[in-house]
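Structure provided below as C-alpha cells; questions to follow.
In this view, the complex is presented without one of its protein chains, the others remaining in place.
Presenting subunit A:
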Amino acid sequence: MATEALPPLAEPFADRRQQRTADELGIWLYMATEIMMFGALFLGLALYRVTWPAATAEASRHLLKWIGAANTAVLLTSSLTMALAVLAARADRQGRCVLLLLATAALGLAFLGIKAYEYHDEYTQGLMPFAGPGFPLQERGTELFFDLYYLGTGLHALHLAVGIVLVGGLALRLLVDRALLPDRAVTVAVIGIFWHLIDIVWIFLFPVLYLVAR
C-alpha cells in the first residue's frame, strides 16, 4: 500500500499501530457477539432439519431458489464495492470512496427490495405466519420451517437496514466534510467489517434455507 494512513494518535495509546489494532479489536469483539447470536439461529435450523427432514425439504421447495441466488449475487457485489471503498479511503480518493459507498448502500437497498418481493409472493401463497390466506402445506412441521425462515431472514434484513444507514450516512458525511480522509479511513474499514459479516450470514442462510430440496 502506497499511502498507509492512520488516524491522529489519541490519549491512551503508545503508537498508531496499537491504536489501529484497538479499533479493529473493538469491531471484531462486536462481530464475535453477532456470530454467537446468529449461531444460535443456525443451530435451531440444523436441529429442526435433523428432526423434520421431510418437512424441511417440502417447505424449502416453496422458496424462490433463483431469486435467492440472484440476491446472494447482489450482496456479494455489495461486499466488493465496500472493500474497494476502504481501499479508496486509505488512498485519499474521496470522490471514488463516496461513489463506492453509495453503490454499496444502493445494492443493499436492492437486496431488501428483492426480499420484499419474495415476502409478498409468500404472503399471497399463505406461507407467512399470522397473515394472508390459510397455510397451504399438509406435511407436518412445515410451518415451523417458515417461522425459522422469517426469524432468520428478518433478523438479517434488520442488520442490513442498519448497515445501509451506516454506509449511506458515512457517504453523506464524507461529502460534507472533505477533510475526513485519509485520517478517518479506519471508520470506513470498521463499517466495512460489519457489512461483510452481514454478507457472511446470508452466505450461510442461502444454502440452509433455499438449497435443501431439488
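Definition applied: contacts are C-beta pairs under 8 Å (C-beta built on N, C-alpha and C of every residue); 3 or more make two chains touch, one makes a residue touch a chain; residues count from 1.
Keep in mind that, in the parts below, contacts and distances are computed from a predicted model.
Selecting from "Methylamine utilisation protein MauE domain-containing protein", "Cytochrome C oxidase subunit IV family protein", "ATP synthase subunit b" or "Cu2+-exporting ATPase", the unshown chain of this assembly corresponds to "Cytochrome C oxidase subunit IV family protein" (UniProt protein name).
Touch with the chain that is not drawn comes from one residue among A:Leu9, A:Ala46 or A:Leu151, which is A:Ala46. As for the chain not pictured, it touches subunit A at residues 1-2, 21, 24-25, 28-29, 31-36, 39-40, 43, 46-47, 50-51, 65, 69, 72-73, 76-77, 79-80, 82-84, 86-88, 90-91, 93, 189, 192-193, 196-197, 199-200, 203-204, 206-208, 210-211, 213-214.
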